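So, subunit A:
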Amino acid sequence: MDNHGGWMETAFNTRDPVYLQVVRLFKERIVTGLLAAGEAIPSRREIASLLKMNPNTAQRAYKEMEEQGLIVTEGNSPSRITRDEDVLRNIRSELLGEAVRTFVGSIRNMQVPLQEIVALVQEEYESDAQRRDRKPGGEGA
Partner candidate 1 sequence: MSHYFKLLALEVRRFRYILAGMMAYALIVECLAVAREIHNYANRYGIKEGTREPGVLPQTYSFADVIGNVQSGFALAVVLPLAALLAYVLLIWYRDWFGRHPFAFRLLMVPGGRISLYFAKLTAILLFIFSMLAWQLVAMAILKLEYAVVTPELLKESSRFTDAMYASEIFKLLLPLRFTQFLINYGMGLLAVMLVFAGILLERSYRIRGIVIAALYLALNVTLLVLASMSIELPLYPSETVAVCLTIFGLEVAGAIWLSLKLITGKVSV
Partner candidate 2 sequence: MIRIENAHKRYRWRKVLDGVTFSAEKGQITCLVGMNGAGKSTLLKAIMGLTPLSKGSIRVDGVGSKRELYEKVSFIPDHAAMPGGYRLEDGLQFMADYYKRWNEARANELMAFFRLDPRDRVGNLSKGTAAKYGLVLGLAADTEFVLMDEPFSGIDVFSREMIGEVFSSRLIEDRGVLVTTHEIGEIEYLLDRAILLKDGKVARDIDCEQVRDEQGKSVLDVMREVYRS
C-alpha cells in the first residue's frame, strides 16, 4: 500500500465521537471507490496505528461497522467490506442524503427559489467536471 493507502492523511475533529468518524471515513471510502466490495481492510490494530488513535476506539468502530453490516469478519481471517449490494446502496444514499441536507440547511435562510438553485448546482457540477478533466489524477470528494 503506497502512502499507507491514504489513511494517514485523515484528520479527526475533536467534538464528534472518534469511532463514528472512523465509520464515516469507511463509508466515504466505499462510496468513492477507494474500498471495493469484498476488499480486505486493515486489522483493528493496524488502523489504530495508521490513524494514530486509541486501539479501543478502533475496536469500537469495527464493532459498530459490523453491526451496521458494513464489514464482515469470518473466523480468524481479516475483516472485509461487505458484498451485500443493499447495504452498499444504502451507504451511498445515506451519504448523498446527508450532503444534500447539509447543503440545503446552509442555504435555507437565503430564500432562493428552487429553480435557481438547481441551475446553479448544474453549472457548478459541469465546471467542476471540466476542471477535473484538465487535471488528470486530481482526486475528487
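As a selection rule, all candidates are chains of the complex that A comes from, given by their letters.
The working rule: a residue touches a chain if its C-beta (ideal position, glycine included) is under 8 Å from a C-beta of that chain, and two chains touch if they have at least 3 such contacts; residues count from 1.
Only a predicted model underlies this, so the values are computations on that prediction, with no experimental measurement involved.
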- Query: Given that every candidate in 1 or 2 is part of this complex, which one actually touches subunit A?
  - Reply: 2
- State the interface residues of subunit A toward candidate 2 in the complex, per the touch definition above. 12, 14-20, 45, 48-49, 51-57, 60
